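Apart from one protein chain that is not included, each protein chain of the complex appears where it belongs.
As written, the chain order gives the labels A, B and C, with residue 1 at the start of each chain.
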């Protein structure tokens, strides 16, 4: 799992691994992350998700060794 | 008088002086130029005029030692 | 197609050279620059963070889409990360095209899409606090830092 920017600061971590019950989806992984880092709750409504470096929907399936990233609203440029 | 680009090539000159009967205008100067360089006749309908480095109308008055330039359609950039 | 996320200074001449083409009549270059103020508040500096591998992937997708949409000869997109001082360039794009209209229109489209889709974040640092800017044009969270 990868966290960035505001989300990484709030969780106090940028990278960790998660054991998920299969079949896992982006949504179930997100719920497992929130259980571990409840401080992220206020951020959730604004998050997007990237699975293996592609934007992904909540119902997308996660396979072992996938990389899921939580993407707060971007502000590059 | 200053000529440029296609007009200068056709007339075979880029700069000359002209004695004009007063009161002279841009239009009367243009007619005097055409009398001296009849080869410019086909260009006239497309010309603009600059008097002392400002675009000028045909009825504008020319005073002694003014600089009049014939401006073919511009194509810079 | 030059695509890069980097902590190093962005050099316009490199991007311009990379898009040069004998078929190009127009090259448009855009620099996103750190301004000394935002929404009425004085800014000391910005700190940019990226998801670098994904950011380059998305930048390349957008650049390729712009080639199809606007018929560009070539495109360069570079984004800088880390601490950027006032006046420094955070985003550098260059596009080459046959004619000028599409270089302006497509260059603008490219910058808009980059700001919407590329996983990069900026934190504004003021004299009395700091805030992650959330969303391409948003106000940020406006919370003073506790540091």
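Basically, contacts are C-beta pairs under 8 Å (C-beta built on N, C-alpha and C of every residue); 3 or more make two chains touch, one makes a residue touch a chain.
All values derive from a computational prediction rather than experimental measurement.
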- Message: Checking the contacts here: which visible chains does the omitted one touch?
- Response: B, C
- Mind listing the subunit B residues that contact the chain we can't see here? 2, 4-6, 9, 46, 50, 53-54, 69, 71-77
- Message: Suppose we count only contacts with the excluded chain; which residues of subunit C make the list?
- Response: 12-13, 16, 20-37, 86-87, 96, 98, 100-101, 103-104, 107-108, 111
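As a convention for this text, only the chains that are shown with their structure count from here on.
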- Express in whole angstrom the distance between the two chain centres, defined as the mean CA positions of subunit A and subunit B. 73
- Message: As a quick test, compute the distance in whole Å between the mean CA positions of subunit A and subunit C.
- Response: 25
